[in-house]
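Not every chain of the complex is shown here; the ones you see sit where they belong.
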Amino acid sequence: MNRFGERFTMTTYGESHGKAIGCVLDGVPAGLEIDEAYIQSELDRRRPGQNEFATARKESDSVEILSGVFEGLSTGTPIMMVIYNTDQKSGDYSNVKDIFRPGHADFTYFHKFGLRDYRGGGRSSARETAARVAGGAVAKLMLSKIGITFYSGISAIYGIEAKELDFSYPASSPIYALDPSVEEAQKAAILDAKNRHDSVGGVATLKISGLPIGLGEGLYYKLDAVLASALMGINAVKAVEIGDGIHSAQVLASQNNDPITANGFKSNHSGGILGGMSNGDDVLCKVHFKPTPSIFIDQESINTSGENVHLALKGRHDPCVAIRGSVVVESMAALVIADMTLLNMGRTMDGIKGYYA
Amino acid sequence: MNRFGERFTMTTYGESHGKAIGCVLDGVPAGLEIDEAYIQSELDRRRPGQNEFATARKESDSVEILSGVFEGLSTGTPIMMVIYNTDQKSGDYSNVKDIFRPGHADFTYFHKFGLRDYRGGGRSSARETAARVAGGAVAKLMLSKIGITFYSGISAIYGIEAKELDFSYPASSPIYALDPSVEEAQKAAILDAKNRHDSVGGVATLKISGLPIGLGEGLYYKLDAVLASALMGINAVKAVEIGDGIHSAQVLASQNNDPITANGFKSNHSGGILGGMSNGDDVLCKVHFKPTPSIFIDQESINTSGENVHLALKGRHDPCVAIRGSVVVESMAALVIADMTLLNMGRTMDGIKGYYA
């Protein structure tokens, strides 16, 4: 179950401190220009070690395509991409080899699989999300051809919330902030936590523009449900909201319904999704990340023998995983929309007759 | 894409005002006692027309099993269940035949499929959730044999939040309230909205107890991700939280991590899920429902020709869809866990060798 999607699918492989991570994309249509520089630029947005707000782990995250592309175009066959791990300091983990790190997957993986890859979380590490970004970049390339674009950024850190969302601003902010007016306060919260050897939670907001009406499939592959799955499945995510989200549960229908006019919807409380399908308006989601569980403060835990221990973690970790996580949010959303775009084809007889005419 | 699950799967069919709704369950293990009275009792919990807090539509919601059960036991073959629609007042909808109802799926379905089943929302109606409850009931029967139990109730209505959660209380509350101390205020909010021909949003909370450690599969079928998909896919749901959810994004790791001791976790901020797998603690989710979009107040909309119109809906609708929705939350969660329980088998060589010994 390391595959995502039904028609535009991504299968990822690799562990934090293994030889490589990467993905196989299956279902990419033939004839798409595969812009490798663009894919690399997306990886660079997620890449660690770029400033004081991210982990110090240095990875070049150079992506190489081993199949599925010929003379610059996708061939319709599987695109395999590999990113070799270069800065694998497994030694960092020797002292926690037998200790479960609170808030981490160590405990559950050990009990599920009966063994332990203690090197930096192994498969459960957020390092795997680099593969998602590579896959999402190809999805974005495809979707850009039909006018669909993706935006994301940080709307809140440690409860300090953006007042307005400017999706053009994150590109120039080291914390991908959406609101310059609170950016400094948000930065301060992160550095304050970092100085105390702690970490903070944060919220990423996603916007998708240019969607056709009607993306979303049946009752168990609704657009909002699949987005929820894609986003909740990102490391450290604990809540997902569509449109007004939790606020919708606090109001009246007369406040929440979006009136429809000949010129479009008068508001967008729904976040661009009705009945599990895109309504043509911008899709909006909020994605809530918990603080990075790896902190350098004394914590209570147990070892694999079930004995109480005290834990003093070392290693290199993001003081706020939401920041780089926002790039992953965009990538997963792009994979969802690419899949929905393909799935939607063939839902009407007119569409089928036109295609095969 | 009207199928849910990978191994314990449910495919539903039927429309609000068609002949019948129902489901086919595939993957139910052989030898399970199929207690039809229990299945019916679950449907009765979701059944409309029982009090002033729900729609006046009267449906007996009698479920009949047409296959897959022999001499009281599941045979390992598909279990098909049918619920005939009896109170289909399609006439209620003749005046909105060509008008899109704000907040509803009419608009998106029409554009996706190029035609319109105007009778009560057709397939997009929450009536379909009766089939989910029937399916979920079988999942619960199976899971009860290995000690897994499900609880749900209403934690908030119109922003009036429960202070404490008593999962034994909803059974005796007409609004399935979890906190008797706020129940009357919550009821009043619903009736107040109803009297103004409006509706209100609400929040259901789910608890699952007795889970083994390690349910959840790989990186794209994580337990929290699949729960998020299952719950976000329920009609009117706009946000899903796992454990502390949005609160986790507002705190430090030192506040959010759950210390581990030889006697178990000292807290449960994670909601019983780490790295996408159950950690043995109770799973906790909050599910946010928007207000029922069908209200009897004048609304702006357009018709299928794209002309501006004013809409005065008739019909019978829930003033707060979260209430009956909480039963559906439980059902979908049971389907998720049943699926995860089967998927988890065979994840270790020891397990395989033991099974085939």
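A and B label the chains in the order they appear, each numbered from 1.
Simple rule for what comes next: a residue touches a chain if its C-beta (ideal position, glycine included) is under 8 Å from a C-beta of that chain, and two chains touch if they have at least 3 such contacts.
What you are looking at is a predicted structure, and each value in this text was computed from that prediction instead of being measured.
Enquirer: Can you report how many copies the full complex contains, not just the 2 shown in place?
Expert: The number of copies making up the whole complex is 4.
The criterion applied here is as follows: only the chains that are shown with their structure count from here on.
Enquirer: Could you put a whole-Å number on the gap between the CA centroids of chain A and chain B?
Expert: About 26 Å separates the centre of chain A from that of chain B.
Enquirer: Could you please specify the touching residues of chain B with respect to chain A in the complex?
Expert: Residues 1-4, 6, 12, 100, 102-109, 111-114, 123-124, 128, 156, 158-159, 193, 196, 198-203, 213-214, 216-222, 224-233, 237-246, 248-254, 256-262, 266, 270-271, 274-280, 288-295, 297, 299-302, 306-308, 322, 343-344, 347-348, 350 of chain B touch chain A in their complex.
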